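My structure is below; once you've seen it, I'll send some questions.
As you look at this complex, bear in mind that one protein chain is not there, while each of the others sits in place.
For subunit A:
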Amino acid sequence: MPDKLLPTPAQTVGPFFSFGLCYEGDSQLVPPGSANAIRLHGVVYDGAGHPLPDALLEIRQADADGAIPVVAGSLHRDGHTFTGWGRCGTDPAGHYSFTTLLPGPVAAEAPRFFAVTVFARGLLDRLFTRCYLPQDAALHDSDEVLAALEPERRATLIAEQDGPSSLRFDVHLQGAGETVFLQFPRHADIA
């Protein structure tokens, strides 16, 4: 293996990312109204409890059968291919909303989750988190990340069922209820 290269440092996405990053259909992993479509939505808050009108979320997920899609089509959605990736900027009220499918289990007894990346003006590097499903409560104790968290911190990683086909997942960058954010081993290499 070659010597490690030092990673390029991150910088904030800034206030004007939407004209460069957002595009039509970016948050629609499936067309609205399709069978089994769900809404995954919420609000991104700062440490004063104010919603962020200039945040961006990306999600990555398995398909309904638990398979991880490795297919193109997230930029030009064809209405059929499920690519497992989406992007959504917050609106002036700090709200984001994805139209997608519930992910299936990737492995037996593994609780399902959406991998989530958070960007915002004022946030100097992206944050990773996970959005676990309330339907899998029985499996949460066995999850390595959730099991290590005290109950109130753990709750920040679990979506709330707020309608028959709607999950709510708020993100708190700071303050009471601060979302648990994740660091992966290769990130620690540079710290």
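Convention: a contact is a pair of C-beta atoms (placed from the backbone, for glycine too) under 8 Å apart; a residue touches a chain by one contact, two chains touch by 3 or more; residues count from 1.
As a working rule, contacts and distances are computed from a predicted model.
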| item | value |
| --- | --- |
| From "ABC transporter permease", "non-specific protein-tyrosine kinase", "Protocatechuate 3,4-dioxygenase beta subunit" or "Sodium:solute symporter", the hidden chain's UniProt protein name | "Protocatechuate 3,4-dioxygenase beta subunit" |
| Residue, one of A:65, A:91, A:109 or A:125, that touches the chain absent here | A:125 |
| Contact with the hidden chain (one of A:6, A:35 or A:108) | A:6 |
| Contact set of subunit A toward the excluded chain (per top definition) | 1-21, 46-48, 50, 52-54, 58, 60-62, 68-76, 83-85, 103, 106-107, 110, 115, 117, 119-128, 130, 144-145, 148-149, 173-175, 178-191 |
